[in-house]
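Presenting subunit A:
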Amino acid sequence: MSLQPLWDWFRVLHDTSGIKLTIFYDAFDRARFLNGFLTSVRLMATCLVASVVIGVVGAWIQGSRSRVLRLVTQGYIQFFRNTPPLVQLYFFYFALGSYLKISGGNGIAVPVVTNFTWAAICLSFYAGAFNVEIFRAGIEAVPRETLEAAESLGYSRLKAYVYVILPLAFRISLPALNNNLVNLVKTTTIAYAIAVPEMLYVANQIWSDESNVPEMMNVLMIVYVALVGLLVWVMGRWERALRIPGYTTA
Partner candidate 1 sequence: MVWTPDQPLVSLRAVFKSFGAARVLKGVSMEVMKGQVICIIGPSGSGKSTLLRCVNALVPIESGSILVEGQEVNDPKLDKLALRRKVGMVFQQYNLFPHKTALENVMMAPIHVLKRDQREVERQALALIAKVRLQGKEGAHPGELSGGQQQRIAIARSLAMNPDIMLFDEVTAALDPETVKDVLVTIRELAADGMTCMIVTHEMGFAREVANEVYFTDGGLLVEHAPPKEFFASPKDPRTRQFLDQIL
Partner candidate 2 sequence: MIIGRTDLAVLKPFRIGAAEPWRFNAWHGAALVAALIAAVGIGEAQAAPGTPDIIATMLKWTPLLAQGFALNIAMSFLAMAIGTVTGVPLGLAQVSLLPQVRASSWFVTQFFRNSPWLVLLFYCMLLLPFEVRIGHTIVPLPGWLKSTIGLSLPVMANMSELVRGAVRSIPFGQWEAADSLAMTRAQTLRMIILPQCIKRMTPPWMNLYAILTVATPLTSVVGVSEAMTLTGDILSSEGRSELLVPMYLYLLLWFFLYCYPIARATLALEKRFAVT
């Protein structure tokens, strides 16, 4: 099925009403906007997964016996929670990135780590700091007696964690985790600041070329609200499916 009639409709819309949505009827703009959209989605997905992994590992370290490890994690959490993510991103990209350059064949310094990767690393660590706290609070909400009950039924410590403690902790953590992941997805837009070619960045290029700021601004807004709304909806359904009956989150 061809989408050409749809694209033509937007061209007619422009000719008749002046609403200039080049990203539909201009093949070049369409391709770059689609690329931007896909880059945004890829960045969001990468950060979501990585931040959850960081959260789990961090929560595990927080429960470890080593005081030094606990303090280091604590410092990491507090630092990332209480400083602006944009400054963190600049720090990673400009400051640390300036050390990580190798000489290319023609003598020009080439960065080892791409802009996209810097954004993914920085945002994952940023959201990960919150996730560590969320998972740890979830584990702490499960009382000692539950572990004792599981052990008295013959579970080993490891099995008690896998089958009883962690599933409970995860369900308790889920509402806060959802909040944080939604926040992360919204924050990925700051990758714009280090020229990652994501949606906001290409939209900016398009409105500079085509001078259609209001149209592009509204398209951006709709696409982002739809993306975040989709995540909120999916996570909300998941949260309800895993809800513990009787445990209120008022």
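Quick note on selection: all candidates are chains of the complex that A comes from, given by their letters.
FYI, a contact is a pair of C-beta atoms (placed from the backbone, for glycine too) under 8 Å apart; a residue touches a chain by one contact, two chains touch by 3 or more; residues count from 1.
It should be emphasised that the depicted structure is a prediction, and the values quoted were computed from it without experimental measurement.
Touch between subunit A and the candidates 1 or 2 in this complex is found for 2 only. Residues 71, 74-75, 78-79, 81-88, 90-91, 94-96, 98, 133-134, 136-138, 140-143, 146, 168, 172-173, 175-176, 182, 186-190, 192-193, 200, 204, 213-214, 217, 220-221, 224-225, 228-229, 232, 244, 246-250 of subunit A are the ones that touch candidate 2 when the two sit in their complex.
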